[in-house]
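Only one protein chain is missing; all other protein chains are in place.
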Amino acid sequence: MTQQHVTVLGPETGIEMQSGETLFDWKSTGQSLPGEWSIRRDTLRGGVSEGVLVVELCNGPMTVRVLPTRGMGIWNADCRGIPVGWNSPVQRPVHPQWVDQSARNGLGWLDGFNELLCRCGMSSCGPPGIDEGAASPIESRLTLHGRVANIPAHQVEVGIDSDERTVWVRGVCEESCLFGPHLRLTSQVSLKIGETSIRIHDEIENFGGGETELSLLYHINVGPPFLEEGSRFAVPFRAMSPRDARATEDIETWDRYLGPTTGYAEQCYLFDSAGDDQNRSLALLQNASGDRAFSVEFDPRQLPHFTLWKCTQAESDGYVTGLEPGTNFPNFKSFERQQGRIPKLSPGERYSVNLTLGIHSSVDEVTSTVDRLSGMQSSADSVVYSEPVAPFVDVETD
Amino acid sequence: MTQQHVTVLGPETGIEMQSGETLFDWKSTGQSLPGEWSIRRDTLRGGVSEGVLVVELCNGPMTVRVLPTRGMGIWNADCRGIPVGWNSPVQRPVHPQWVDQSARNGLGWLDGFNELLCRCGMSSCGPPGIDEGAASPIESRLTLHGRVANIPAHQVEVGIDSDERTVWVRGVCEESCLFGPHLRLTSQVSLKIGETSIRIHDEIENFGGGETELSLLYHINVGPPFLEEGSRFAVPFRAMSPRDARATEDIETWDRYLGPTTGYAEQCYLFDSAGDDQNRSLALLQNASGDRAFSVEFDPRQLPHFTLWKCTQAESDGYVTGLEPGTNFPNFKSFERQQGRIPKLSPGERYSVNLTLGIHSSVDEVTSTVDRLSGMQSSADSVVYSEPVAPFVDVETD
Partner (left out) sequence: MTQQHVTVLGPETGIEMQSGETLFDWKSTGQSLPGEWSIRRDTLRGGVSEGVLVVELCNGPMTVRVLPTRGMGIWNADCRGIPVGWNSPVQRPVHPQWVDQSARNGLGWLDGFNELLCRCGMSSCGPPGIDEGAASPIESRLTLHGRVANIPAHQVEVGIDSDERTVWVRGVCEESCLFGPHLRLTSQVSLKIGETSIRIHDEIENFGGGETELSLLYHINVGPPFLEEGSRFAVPFRAMSPRDARATEDIETWDRYLGPTTGYAEQCYLFDSAGDDQNRSLALLQNASGDRAFSVEFDPRQLPHFTLWKCTQAESDGYVTGLEPGTNFPNFKSFERQQGRIPKLSPGERYSVNLTLGIHSSVDEVTSTVDRLSGMQSSADSVVYSEPVAPFVDVETD
């Protein structure tokens, strides 16, 4: 023997998933729900992941990992062995204690960003800066994408519903301080037994005594195998504007993706969303051969403004695209307010958001989803601007 | 069965008080102290409270919860079933890891503010900004109310004293960095068996090699049932100035309170404190009918400057008043220094503060406390300024 060692922290991945605890499963409940489902809890150990709570829902085909410690974000999922999410250079879930949002010129949020679904908001989202129109200095110094992704849930419950045939987790996060906004997020993530989709139902309540602004964007991020060279994007829309000169460069191919491209600088496209007569809309990312797709179903009354984020840089830097429905565009808050895109909640008022993330794993499934999406889009309605236009972006300043 | 669930984190309140541990009680010590007292320890779990240590002292009529993790602040108390404290919109004790004091334009302290007693200091208190008179850049960028409320005690002891007939907790916190101030707080909170008061004894030591400044304010915050429409405030004083135009508006009713008032903006009144010939002074908040009161007894040599904070906004926003004796007023530090209200401690010097918070639960108790307070106040001495005056506030700038 010349060498011996033990690992104090972390396996090869650098994250120790402790033995964890199965809270419920098909065996323990007398098969009150069909199939081999389970709900588990883990607490991550080691480095910046220390203390991060993970709730893992499994409904048979899918396993989904929710992070109550990170504002009920969804870390990632697996669907019949296919990874759903992306490989951020921030390789592990980051406990918010390590994220100084004021650092990096207000861009410190990036130090913790690696989820499949990361909420931006609730009081603001978009770039950092001084919001001259804020209610007070307590709310005026904005940091990138607001606070909610770095607020831990203080209440977390899991359960099953045999009528709905779902397994679910529900968490409550509060963004509040004396003299500031008082917003409470109650988020439920549920999986129907046997289905390959994730349902999210969020309610945001103003629990303060005065009116308060709401700004919310769902940063939904996907990499390979859904994203690859030749992947395509679609969303029904009435009008679309590139965000800036960089996005304008490739306006002709806004709905196609490059493979991993060293030095690629991000490109954003902003959409005025359309939907069907049941107020459902659908954003779709399909791979090059059209036999695999990821979709986001949303209600354009709840989330009328959609942002497509293309970030097809080198794999080691984070090869990813963002499908991002929101109450507003991720422009600076004062501009969004000016455009009437910042809703206000009265005392006690609740704002509901329903989202469904879907995984489609065959040509048939993809084709039928594309057909459904096409039905939502009356092509006559779709204006593609070849240059940034108001009121999508602040053309006077930019 | 259609639904089942388990709570992963948090009961209805969103805070899990773990089973905890009784460290001492009347049974375990062979009744060395009379009565049914106890000393318990809990660690809060869930959300922003995760890891907050609570030491709970019970002396029979009163239960007091001290937060070593938050600078030995006092979370709240119960006195014969009456809650002592207030309902901040920040609804749970906040572990300092979630408080970025630099955020919110230096007002991030508000993200953790909800205690009955919260110390401001020790190196500075008052509003944020650049203190041009600071010893170095290490000390010049001030954040609201300084660091001490967000410094954890590294040493905590509990005990009983059968001579004094007290149960107590003692903690030590240090505010120190290389090239910066070196201040050590040793705080003891004790309850005499059977009494309805809380005694606080603080010592602040300069453990560095050079002279250092001290700035300390006790933010003592009370809501219902002591505070209600028609509640009255009193403190013996030589002179009082409203802080600003907003306080001036209601100078005629400075000692009376409104009920919860949506949109009420805070009002502050600054007092040059008076005391009796034993150097005791007393601030009193009594309810409308005069059968319930909360008092703060202090030594005006130790804490010569008293601030009354009226914040009778809507209940959901935090309906509260602050009784705040301090070494200085909560004006910006450079102004307080100019007025000679920032004491300096020599190497090894200690500064002592004694405070007693009292609960008075009958007309008789309240009346005798009012009488005691009246005896401290020679009314001829009391000047009430109807507008902000120097040196209470910076009238040239404000």
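In order of appearance the chains are A and B, and numbering begins at 1 in each one.
As a convention for this text, a contact is a pair of C-beta atoms (placed from the backbone, for glycine too) under 8 Å apart; a residue touches a chain by one contact, two chains touch by 3 or more.
Given the structure is predicted, the values throughout are model-derived calculations rather than measurements.
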| item | value |
| --- | --- |
| Listed residues B:70, B:145, B:182 or B:292, member touching the removed chain | B:182 |
| Identified contact with the non-displayed chain, of B:32, B:352, B:368 or B:386 | B:32 |
| Interface with the undisplayed chain - residues on chain A | 1-10, 14-15, 46-50, 88-92, 97-98, 100, 102-105, 107, 110-111, 113-114, 262-263, 313-318 |
| Residues from chain B at the interface with the omitted partner, ascending | 23-24, 29, 32, 41, 51, 53, 55, 68, 96-97, 100-102, 137-141, 143, 151-163, 172-174, 176-180, 182, 207-210, 347 |
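By our rule, only the chains that are shown with their structure count from here on.
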| item | value |
| --- | --- |
| Interchain centroid distance [CA atoms averaged], chain A/chain B, Å | 41 |
